[in-house]
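Here the complex is missing a single protein chain, while all its other protein chains stay put.
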Amino acid sequence: MLYLLVSIPFIGALLVYPATERLRLPPSLVAGLMALSALVLLLFIGFPVYSGAVLLSRAEWIPQIGLSFSFRLDGLGLLFAELILGIGVLVVLYARYYLTELEAGPRFYAFLLLFMGAMLGLVLSENLLLMMVFWELTSLASFLLIGFRRHTSEARQGARLALFVTGGGGFALLAAVLIMGQIVGSYELSDVLASGRLVADHHLYPLVLVLFLIGVGTKSAQFPFHFWLPHAMAAPTPVSAYLHSATMVKAGIFLLGRFFPVLAGSELWFYMVSGMGLSTLLLGAYLALFQHDLKGLLAYSTISHLGLITLLFGLGTPLGEIAAIFHVINHAVFKASLFMAAGIIDHESGTRDMRKLNGLFKYMPHTAALAMVAAAAMAGVPLLNGFLSKEMFFGETLVLKWLVEAQWHWLFPMAATVAGIFAVAYSLRFIHDVFFNGEPVNLPKTPHEPPRWMKVPVEVLVVLCIGVGVFPNFTVRPLLESAAAAVLQQPLPEFSLSIWHGFNTPLVMSLVAMGGGAILYSGRKWLFRAHDRIPFQISGKQWAESLVESIFQLGEMVDRLLDSRSLRRYSFFLLAIVVAAGAVSLWGESFPAAKALTPVTIPVVIGGLLLGAGSIATAVWHGKRLLAVIMLSIVGLMTALLFAYFSAPDLAMTQLLVEIASVILVLLAMYFLPQLTPPESSRIRLARDITLGVIAGIGVAILSYSMLVQPLDSISSYYLSQSKPGGGGTNVVNVILVDFRGFDTLGEVTVLGIAAVGIVAMIGGLKIWGPEKDWLGRSWAGDRHPVLLTTVSKLILPFALIVSAYLFLRGHNYPGGGFIAGLVTGVALTLQYIASGSDRARQRLPWDNLKLVGAGILIATGTGLGSWVFGFPFLTTTFAYVTLPIVGKFEIASAMLFDLGVYLAVVGTVLLILAGMGGLHQREENV
Amino acid sequence: MLSVVISIAMVLLGIALLLNAWRLFRGPDATDRILALDTLYINSAALIILYGVDIGRADFFAAALLIALFGFVSTMALAKFLLRGDIIE
Amino acid sequence: MSMLIDLLIVFFLLLGSSFALIGSIGLVRLPDIFARLHGPTKATTLGVGSILLGSILYFSSRQGLSLQEILALLFLFMTAPVSAQLLSRAALHRRCDSIARLPEMDDGAEKKSGNS
Amino acid sequence: MSRSFTFFPHPLLSALLVVLWLLLNNSIEPGQLILGGFFGIVVPLFTRRFWPQRLGVGRPLLVIKLAGRVVKDIVSANFSVALVVLGPTEAVKPGFVKVPLDVDSDFVTTLLATLVSLTPGTVSADIDMEKRVLLVHTLNSDDPEALIQEIKTRYEAPIKEIFLC
Amino acid sequence: MELILALLIGITTASAVFLLLRGHTFPIVLGLWLLGYAVNIFLFVSGGLTEGSAPLVEQGLEILPDPLPQALVLTAIVIGFGMSAFLIVLALRALGDLGDDGVDGGEK
Partner (left out) sequence: MNHLPIMPVMIPLIAGALLFLIGGRGGGLDRVIGVTATVALLPVALLLLQVAGTGQVMVYYDGNWSAPFGIVLVVDRLSALMLCLNALLALASLLYAITGDDRLGPRFHLLFQMQLLGINGAFLTGDLFNLFVFFEILLIASYALQFHGGGKVRVRATLHLVVLNLIGSSVFLIGIGAIYAATGTLNLADLAVKVAAAGTGQAGLLKTGGILLLLVFALKAALVPLGFWLPPAYSVACAPVAALFAIMTKVGIYAILRLQGLVFGPEAGPAASLFTPWLLPLGLITVVVATFGILASNELRRLLAHLVVLSAGTLTLTLGLDSPSAVASALFYLLNSTLVGGGLFLLADLIARDRGDAGTSFVTSQTVSSPLLLGSLFFVGAIGVAGLPPLAGFPAKLYLLQTAFLHPAGNWVFSVVLISGLLVVVALSRAGSAIFWRTGKAQKPATGIASLQSAATASLLLGSAALMIGAGVTTGYTQATAVQLADHTGYVEAVMENRGVVVLPAGQGGS
């Protein structure tokens, strides 16, 4: 039942939200019906709660984090739920008339219902994390509602401010809840409430309390977080009437009540909560008086009343809690009606500025009467509900003299009285300044009574004000008792709800407040002037906005500082951290037990000299680009020799061929690139880069050395022993490539193919022109295709293809294989492009290289898939020795087919890349 | 005898490589450097073959064959770059 | 017999490496780029050729007839002149320092290429 | 120039490739012969777009004679270069010589230029196909006319005979 | 010998790192290329040094090199080629689209 209850508003929201014109029923009607049905359901199922029952529903949701789908209906929840749904129904009704046709879209009601559901969920949650879910949802929904009039900057700012403050508080509260849950070991409210002093005695209690109060304070607009609330008045008035009187701002108060048994009872609680309440009470009351905006006045008054309730909770006395809860009800009722009245005035007169609004009584007497009653309740006039709870409040402040140190005991009653004086004064202003005080000034509209049904919600609420004020025991006592019992978690003390308690100090304080308020209001002109003369008005809003603004600015600053959008910086960071991390890891590690070192030989010394000199020369001469490429070629050649020397013929050949292809590649690019790199670096940067380079070099050298002296026992012995019997080849490297680790090779061919596709994609649409002259200003030589080159290249082609075939076929047993053969073919064909030019070469090599690559990959993959047919894993190879007449015995290996795929893909890629780049210049001439 | 001679031959080739490198680093013109690189390629082929004789295995011959076949391609590309800028026209 | 073959191997290896060295000395010593071109294209080629012959003899005498090396020689002879000519063309085009008077080059205007 | 499809666009090339294949594999086993034959057919078919014209060899015996001459010249060329390299470099009197050509086919010109480069004291520095001039760089430019004559008689003439042009 | 190789790898890495920190695409290409050599040699010698042999079995070789790093380096070389090619064309594309070959644009 509780699930149904909570879900009704959400279902309503979902129903209403997407409805534009399609929904026959007006959204307001749906929303109202939803709220009403929820209220009826609540009253129905909530009945046992009055007699002390607690309804619980539990369902697992995320057991790993302790989030369960559990609801709880106890007295406190019932009270709040009734307020939420009751006032909710009235607000929907009110909004139906308040909002213009244009505004009253389904969106509004959807947001309102969303908010209603969130609030309902919040007050009914049994699971603390679930409660946090709803808590944050209320912030989000209120963001949407406050920002509903999105075209005005006030609405946008107000919404964002509210979200910032309440969202921030939400995160603090979340932390508090998490810590509490961890301390208790459960997030179920029942467990937490049953944990006694566990939290309060924990060493994290102060932290929990502070975080908790930040959450409470932000939501319930307590000083110093109160400032968002007045700006939230940019919301449509029904929203204010709902959120800022009865519901959202009471969420924090609700929490104070909820966690009272767990967190209250300490000195810290007393000082912090009552201190916060007291300051809010006074500040709100004071500032309310000076607002010219009708809703502003109500907003600050709300702040003040919330402070009052907080103060009561802070006092920690049982009667104080009862008074607090009582005032929650009363404030909700009269403030909602006042907001609605203010909305009517705004709606009918076009302004909320009290300096313009005067003498409305004669234009709208009915409304005025209602507003005056509600305002009187706010002021604490007897026979109205506000009087009762205020009396209890005054009474409780007096009790304190036994609690606090003697010399300060007067502070609380004193402050309460002062606040009372101001409350009377601003209530008076609300009545006098708007409904009397002469004639209206420059009103945009001529005011008149609103539609009949718009007043009904106000009337209902005003009747409640009076009903509670006159017959408290009859109307409100059961609810109050059950709620208070839920808060206190212990038997309630005796308390009396009656208008007359005799002539006692609270009554005196009330009378002083009335009289003082009247005097204060009569001296308002002097007061306003004095208030305006206060040199600096601390605006919480400005402060918060500048805080947000400076956060944004700080963000930009840090972002600009760190993220320079400079590749050089990125590279420097990357390389520096690699070097640093490498150094940290190597530091202090001993070299492994050295194996016998290899004696130095002359060829290695000479080759090494050339290699090292070539590397350094490349770096030194990098500005002269052609020179640098030549130097790099030495390094490449020497690397190939090194591979050969250290027993890697396949590698030596691959390196040689790739080197040649790379030189062609880079020369192709260099034609378009500037031939010289301008000297670009400052000395400092140069020194820095050299230093990093040297450190990196040293680091890698040390790592290499420790690797080289490391005796190694590797898995390679398996490859050596299995190559022939298992893989059918004697060239172990090739067998690894096409068999043991054929999967790698397939991936590598794929990389090549993708690179080629990417290159083709980048070349397409590239508009680039080569220079007319070389970098020394000479025009290019004539004769594009020297005859000697052309002829020799053509001559070489068949020979190269034969060599390629030779290397391919023997690759399984001797140095060679698909890669190397593919590179040979690729280079031989590229040579034709160089010798005879793109056009002619393309005529003679007319196939689509991209397709060739695809075919290669498909053949390699297909060979691998072939093994599926025989029930083997992908890439399982087989081989057989076949004996034919004449030919004799030879080997057929499926790995050869795989290697053929590799071959084709490599040929295709090399041609795509080199010939594709070679085609760039062609385009220029065609343009 | 053979191994001594091979060692001598290797030293001779090594010196040849160093001389090539001298021209390579010295220049003066880009053509000189490219020529030196070309020579370096050919001498490398010689070195590889000699190495094969030294260890008594023909496994490295293919590498020398590739240098003989394609060693001129880099040279040719570099020269064509000097002449025409665009090496594939 | 094998002694004689070994002597021949020694001869060819030494001759080859010597010529390779001479070619490289020429690369260093000769006065201009055009003169330097002669060293590598000839001496080095023959140097490699001799070493290849030595290799042929060596492997043929030990592991059965091996004539592969002839191929390398063939390729080398085919390609070395191409390098030489392109480099000399480049040097001519760049008007490199030369002891001989450089012939006139009609560069700049595109010449029609051969009928390749 | 279009001809009907044939399996042997260049029989000579095919034969050469078979020989190359056998050389590469150091073997004349039947299996290798068959493989070599296969490539001897396939490769020329593949590359025939590059060689639209069939090359004919007119006098096979002359080929051998020319080859012997070239080998001899290469060896002597190397010794003469060695002397120049190791001797006093001031003695070098290099020069450029323009050799007018009688041949006009690309292939033949290429062959000639290659031979010139491989042989004594000369490197073919440039070919001008329009003017049919071979620019030769020589290390010894005492008598350019003699050089031109030597090239023409020693190499160009036999080549012309061999390739029937 | 081990020391020589370690030094070579170090020198090549140092040169490469210096080049990688230049502000134009071309030296960076060179740097990556050079770094590729250093890395390939590094990976190659991770299996130790073996002179005068080849990873060929059943052919009378007594000491065989570790074939696995060779296969890995072969893969790395080929991948490196593809990557370099991509980068070079990208550098051209950047030149064509952005008008200069600086890596950080004109503003820096």
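Per-chain residue numbering starts at 1, and chain names A, B, C, D and E are given in the order in which the chains are listed.
Note that contacts are C-beta pairs under 8 Å (C-beta built on N, C-alpha and C of every residue); 3 or more make two chains touch, one makes a residue touch a chain.
Because the structure is predicted, anything quoted here is derived from the model rather than measured.
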Which displayed chains make contact with the chain that has been left out? A, E
Among the options A:Met132, A:Leu145 or A:Met514, which residue touches the chain absent from this view? A:Met132
So which of A:Phe436, A:Tyr718 or A:Trp769 would be touching the chain we can't see? A:Tyr718
Who touches the missing chain here, A:Asp201, A:Asp563 or A:Asp839? A:Asp563
The listed residue (A:Pro63, A:Gly438, A:Pro679 or A:Pro885) that touches the chain absent from the view is A:Pro63
Of A:Gly32, A:Gly753 or A:Gly866, which sits in contact with the chain we cannot see? A:Gly753
Name, in rising order, the residues on chain E that touch the hidden chain in the full complex. 20, 25, 28, 32, 35-36, 38-40, 42-43, 46-47, 68-69, 72, 75-76, 79, 82-83, 86-87, 90-91, 93-94, 97-98, 103, 105
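Please note the rule applied: only the chains that are shown with their structure count from here on.
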Which is the least count of steps on a path of touching chains running from chain B to chain D? 2
Touching both chain B and chain E (chains): A
Let me have the rounded angstrom distance from the C-alpha centre of chain A over to the C-alpha centre of chain C, please. 70
Euclidean distance of C-alpha centroids - chain A vs chain B, Å: 61
Averaging only over C-alpha atoms, locate the centres of chain C and chain D and give their separation in whole Å. 15
Could you tell me which residues belong to chain D and also touch two or more other chains? 20, 24, 106, 109, 113-114, 124, 127, 129
Sites on chain B at which at least two other chains make contact: 10, 17, 30, 34, 51, 59-60, 65, 69, 76, 80, 82-83
Interchain contacts (touch definition) - all pairs: A-B, A-C, A-D, A-E, B-C, B-E, C-D
Parts of chain C lying in touch with chain A, wherever the complex brings them together: 71, 75, 78-79, 81-82, 85-86, 89-90, 93-94, 105-111, 113-114, 116
Flag every residue of chain A that touches chain E in the complex, lowest number first. 564-568, 571-572, 575, 597-601, 604-605, 608, 611-612, 615-616, 618-619, 622-623, 625, 628-629, 632, 635-636, 639, 642-643, 645-651, 654-655, 658, 661-662, 665-666, 668-670, 672-674, 677-678, 680-681, 689-690, 692-694, 696-705, 707-709, 712, 714-716, 719-721, 723-724, 730-733, 736-737, 741, 744-745, 748, 751-752, 754-756, 758-759, 762-763, 766-768, 813-815, 819, 906, 909, 913, 917, 920
Quick one: which bits of chain E touch chain B in the complex? Just the residue numbers, please. 52-54, 56, 61
